[in-house]
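First, the structure itself, so that you have it in front of you.
The complex appears here without one of its protein chains, the remainder shown in place.
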Amino acid sequence: MEILKTYKLYIGGQFPRTESGRSYAVKSVNGEHIANVCLSSKKDVRNAVQAARKAQLAWAGKSAFNRSQIVYRIAEMLEARKAQFIEELQALGQSKKSAESEVSMSIDRCVYYAGWADKYQSIIGSVNPVASAHFNFSVPEPTGVVGIVACQETALLGLISQLLPVIIGANTAVVLANATKPTCAISFAEVLATADVPGGVVNILTGQPAELLPTLSAHMDVNALSIAPIESKLQKEAQAEAIDNLKRVHIFVEPLYVKKAQGLPYIADFQEIKTTWHPIEQIAGGAGGY
Amino acid sequence: MSQKNWNLEPSLESAALLKLQDQYELFIDGKWQAPLSKKYFDSINPSDESKLAKIAWANEADTDVAVKAARTAYENVWSKLSGAQRGKYLFRIARLMQEQAKELAILETLDGGKPIRESRDVDIPLACNHFFYYAGWADKLQEAFAGQQISSLGVAAQITPWNFPLLMLAWKVAPALACGNTVVLKPAETTSLTALKFAEICQQAGLPAGVVNIVTGYGDTGAALVAHTDIDKIAFTGSTAVGKQIQKACLGTSKKLTLELGGKSANIILEDAPIDQAVEGVINAIFFNQGHVCCAGSRLYVQESIAAQVLAKLKFRLQSIYVGNPLDKNTDIGAINSKKQLETIERYIKLGIAEGGQIYQPTCELPSKGYYCKPTLFTDVAQSATIAQEEIFGPVLTIQTFRTMEEVIQKANNSPYGLAAGVWTDKGSRIFGLSQQLRAGVVWANTYNKFDPASPFGGYKESGFGREGGRHGLSAYLKFSN
Partner (left out) sequence: MLTSFSSSDIAASIAKSPTVDQIGILERVARIQTRSFKGASKIQGLKMALSMIDLTTLEGKDTPSKVRQLCYKAQHLHDQAPGLPMVAAVCVYPTMVKEAKKALGNSGIKVASVSTAFPSGQAPFEVKKIDTLYALENGADEIDMVISRGRFLAGDYQFIYDEIAAIKELCTSARLKVIFETGELDSLDQVRKISDLAIVAGADFIKTSTGKIQPAATFPVVLTMLGSIKDHFDRTGQMIGMKPAGGISSSKLALQHLLLVKEVLGEAWLTNEWYRFGASSLANDLLMQYQKQLTGKYQSAAYFSID
């Protein structure tokens, strides 16, 4: 007899059940019961944001090279569990071909963003030739804690497309998974947990965006939102709630599961530019190498 | 031979150069147009409360005319010009501004109350330089964003504050035009005159009609502009409260938004700092432009081991800060921009005393007419005190001490704002370490309140989003499509 998996949440590197004790059934396209997943509550959002905040400084404190290695490790772990994800996607109603394609694109995307970890700074940053005797440079820094409403069409690729540019840029994330296809997101959490991603860097909740998003977008300790195409009323409400602490809100209108839904701008959207000035001493008569 | 009381005499800049009109209309479609509202308001000289001119007060219908003019100019003329051609117009504007720099400086000082030394040496030259800088970008935009598809946005609505009227105009208009947009600009109601002079400069430059439109008025004018359905971009510099209102007004629209809002920036002096220069930096950080600076270093944190020395030096330095007539070339602190702002500052000073802070103000005489405020220090201020948390936008400094680096980083970041920070220390590795930890868009290390067109400026957190200046400043005025 097969042992069934209990799908729990992923918060602070742990897999707790929702504090609310609620669950909802995920069904296949044919209406077969796949699993009961947690129906997260506002308090789960709060816990996830707390975990993300706690993890952020240390995550940003790691070297960019190290973050690169960790994200590459996600690709390795995903590759190792490829069959599981293909099976899960198929159970959710995708054809084998489409499932295979989605998983391999997901792996490729991990490899792609792993490579960006120590490069985007050189492209987004700059040294600025100011007119006074100052050295002036601009560097990107993570915005902080990012709330993600994952793609509601795909179960894995959309989520990865939103999440990786956020964490590769040294932010931490609280993800509201695809509401109707949440199983892959939790399996992906298992990948993260085994890929040396520090606890709290990614936190994944399953449940209803309509219930959770207002809390997430109003949370004063969330710095930015990444919102995949969702119902426009919900999106507008989230934007309105975000104003209170001036969250940076990025709303995707283009689908996230296509090949070109990756690139530097996806990283730059969750970066702040910091410009530092310092005087340059003027040395009289110095030949300066010329 | 003993010489006591050697005091400088006033050295007034002559305002004779100015040819002020009694009444100013709206600048729309390259022409001066009387407002459909038929309403005007008075612009007051804050240094003596005299009336400078009557200025048109645009209503919704006026902003509509202006947006239509900008749209027509965008579609028929400006979007069709090459980047090189746009650049040439900007270069021309920059030169014309330089030629009339003295007049602009005097006008800025009369209208806004800032010392002539600052408008002459800082505001106006920086504004000219900003146009020069972005003029050069106009035909190099694709190089700035390699691999991305870019285009202009369309019509930009721009709302500027009263603290750096012409400079903020330059920060907004120059990149907007360089990127191929047309603009409708609303200057702050207390400081419209340099914007109106700028309109003349646009005429002198032969800038096509409708590319730059200037609608003067109060907040209702700005609100009407923001609400207009045919604008593609809003750039706002001002208070966080108004910034949030603008965001709300833009909900559900595709208007691109950049906000440069308030701040309560920390200025940190460590015990190994170049102390005299740090003290001078503190003076510059908080008393520059009467403290009407969004990135003013209004929270001073001094390491305990040098706190007494720094405080003594600050108090001594205040004795040679001249407060008075902004047109006097020797004035360091001019007039507070408006009666309303003076009342706000005075309310905060009273509150600071009520909350237990120790106040220090130098003995100096203030002019009997006009809006003036002495440079003010507060010691014994708790982190939780209102004056240490809220933006005062005046010459009021709160001073706190700290013992460890960890403590000061926490205190400095303990604010909803994140615009700027100052760090004073001689140790290179510490400068980079602190700079990294401070959540602010600009970090001045061993300096403060420096600005340059090549240097991106803008905040973290509630200090806004988007950058002005540098290559980064271009993004705000471009559309990116995959």
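To keep things simple, chains are lettered A and B as they appear, and every chain counts its residues starting from 1.
Following the convention adopted for this analysis, a residue touches a chain if its C-beta (ideal position, glycine included) is under 8 Å from a C-beta of that chain, and two chains touch if they have at least 3 such contacts.
Remember, it's a predicted structure, so these values are computed and weren't measured experimentally.
Every shown chain that the unseen chain touches in the whole complex is listed here: A, B.
The chain that is not drawn here is touched, among residues B:Gly243, B:Gly281, B:Pro395 or B:Gly418, by B:Gly281.
Within the set B:Asp121, B:Glu200, B:Asp230 or B:Glu304, the residue that contacts the chain not displayed is B:Asp121.
Looking at chain A, the residues touching the absent chain are 132-134, 279-282, 284. Touch with the hidden chain on the side of chain B covers residues 1-11, 117, 121, 272-278, 280-281, 284, 309, 312, 316-317, 320, 329-330, 426, 446-447.
The rule is short, and it goes like this: only the chains that are shown with their structure count from here on.
Between chain A and chain B, the centres computed from C-alpha atoms are 36 Å apart. The touching residues of chain B, when paired with chain A in their complex, are 129, 147-148, 240, 243-244, 247-248, 251-252, 259, 261, 416, 431, 435-436, 440-447, 450, 452, 454-458, 460-462, 464-465, 467, 470-472, 480, 482. Contact residues of chain A toward chain B in the complex are 126, 128-132, 134, 136, 138, 141, 223, 236, 239-240, 243-246, 248, 254, 260, 263-265, 272-279.
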